[in-house]
Each structure stands twice: as C-alpha cells, then as structure tokens.
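For chain A:
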Amino acid sequence: MAKSALLKSSIAKKVAMALSGLFLILFLAQHFFINSTSVFSPDTFNSISHFMGNNPLVQFVIQPILIVGVIFHFVMGFVLDFKNRSARPINYIKNNGAANSSWASRNMIVSGAVVLAFILLHFYDFWVPEMVYKYVEVNPLNETRYFAELTHKFVSPVRTGIYCVSFLLLSLHLWHGFNSSFQSVGFNNKYSRSLHTLGYAFAIVVPFGFIFIALFHHFNH
Partner candidate 1 sequence: MALDSKIPNGPIADKWTNYKDHINLVNPANKRNIDIIVVGTGLAGSSAAATLAELGYNVKTFCFQDSPRRAHSIAAQGGINAAKNYQGDGDSTFRLFYDTVKGGDYRSREANVHRLAEVSVNIIDQCVMQGVPLAREYGGLLDNRSFGGTLVARTFYAKGQTGQQLLLGAYSAMNRQIGRGKIKSYTRHEMQDLVVVDGKARGIIARDLVTGEIERHSAHAVVIASGGYGNVFFLSTYAMGSNATAAWKIHKKGAFFANPCYTQIHPTCIPVSGDHQSKLTLMSESLRNDGRIWVPAKLEDAKSIREGKLKPTQIAEADRDYYLERRYPAFGNLVPRDIASRAAKERCDAGFGVNKTGEAVYLDFAAAIERYGKEQAYVKGLDANDAALITKLGAALVANKYGNLFQMYEKIVDENPYTTPMMIYPAVHYTMGGTWVDYNLQTTIPGCFSIGESNFSDHGANRLGASALMQGLADGYFVLPYTIGDYLAPDIKTGKISTDLPEFIEAEKNVKARIDQFINNNGTHSVDYFHKKLGKIMWNKVGMARNAKGLNEAIVEIAALREEFYKDVKVPGDANSFNQELDKAGRVADFLELGELFAKDALHRNESCGGHFREEYQSEDGEAQRDDENFAYVAAWEYMGKPSEAVLHKEPLVYDNVKLVTRSYK
Partner candidate 2 sequence: MKLTLKIWRQKNAKAKGEIVEYPLDGIEEDMSFLEMLDVLNEGLINKGDLPVSFDHDCREGICGSCSLYINGEAHGPDRGVPTCQLHMRMFKDGDTIYIEPFRAKAFPVIKDLVVDRSAFDRIQHAGGFVSINTSGKPTDANAIPIPKHDADRAFDAATCIGCGACVASCKNSSAMLFVSAKVSQYALLPQGKVEAADRVLNMVAQMDAEGFGNCTNTGACEVECPKGISLENIARMNREYLSASLKG
C-alpha cells in the first residue's frame, strides 16, 4: 500500500489524533507535577521552572515538538470534525444523543475549542512574556522570578475564573479523550477496564488539581 493512501485513511488520522493526544496528556502530567510544587515549596517550583526554561534540550527540542503537537492536535481535530459533519448533510430533526453516548464524547470539538482558547490566553500570559524576557529583551538569568510571576497571574478573579472554567472543559475533554486514544490505537483487552478507571481518575485529578492550585494562589496571595 502506498504511503500516501495510509496517510489519507480515516484510521491513520484517528491514530494520529490519539498519539498526539496521548503526548499532550504526558505533557499535561508533567506540567501538573511542576505546578503542584508551587503549593508546597516556592523554591522547588522556582528551580524546576528555571531548569525547564533554560535547559537547551527542553527549550530547543522538546518545546518545538510540543508546539507542533498542540497545533497538529487542534488542526487535525478541526479538520476531522468538519469532515465528520459533512458525512451527514441532513441532520435529524429529533436526535437523542444522550441515550447512547456521553456529552463529553459528543462535544470534543466544544471542549477542545475552549481549551484552545485557554491555551492561547495561557501563551499570552506566560509563554509570550517568557520568550520576550529571555530572547528579545535578553534579561539576565533570575532563578527566583517564576513563583512571583505565577502568583501574580492569579490575583485577578476574572482570570482565575476563566482558568477554572477552562479546566472544567479540559476535564470533560480528558474524560473521553484519555480512554478514546487507547481504543484508537487498538488497545482494548482485559486490562482496558483498569485503564478506564485510570483514565477517569486522570481526567478528574489533573484538571481539578490545576483548579485547586489556581484557587490556592488566588486566595493566599
């Protein structure tokens, strides 16, 4: 089979969606780990952040891969959603989707779009200033600035509110996406039940953990 045919096939696309999703889940897990240190120890948070922000491997290899991964996941998500919608040109007049599937699974495009909007905001909030700080203004290294920057962002109740809502939607996105990605790559066997539990746990613990961190800093600083 020609490689082009493989890349065009529906299954290849969904596997690509799944793999990029799983990659983002890994990223989310490490991001959560780092953020959670901010609750216990500002110093640890500062030193890890400093490492991540200045290690060449992270900055020039992992970070571009991550950005490509994010863009790929979103672009592909929108492309697939558009194609899938066009597979039913005339909609049902009465449709009872809730009878056979979860809201989260049917509205990945909605939760995904909210998360995308949030990521753009997040880039504007953290990543863009960071890039400007490091590479445009070329400021001197400061290993202890990160914690203060973090807490500063959570002062505004509006921003904190947006942050919380976004993570609620992320939770829904993960609720379906985590397990869905395993199904897509063909993992469905006797371990799936345990994996599903893990997936649901992840979908709750991580987003709500982020929300807790946000609220913690909002109310403590």
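The candidates came about this way: all candidates are chains of the complex that A comes from, given by their letters.
Note that contacts are C-beta pairs under 8 Å (C-beta built on N, C-alpha and C of every residue); 3 or more make two chains touch, one makes a residue touch a chain; residues count from 1.
Everything numeric here is computed off the predicted structure, so don't read it as measured data.
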| task | Could you sort through 1 or 2 and say which touches chain A in this complex? | result | 2
| message | Touching residues of chain A toward candidate 2 in the complex: what are they? | response | 1, 5-6, 8-15, 80, 83-97, 99-102, 105-106, 108, 176, 179-180, 183-189
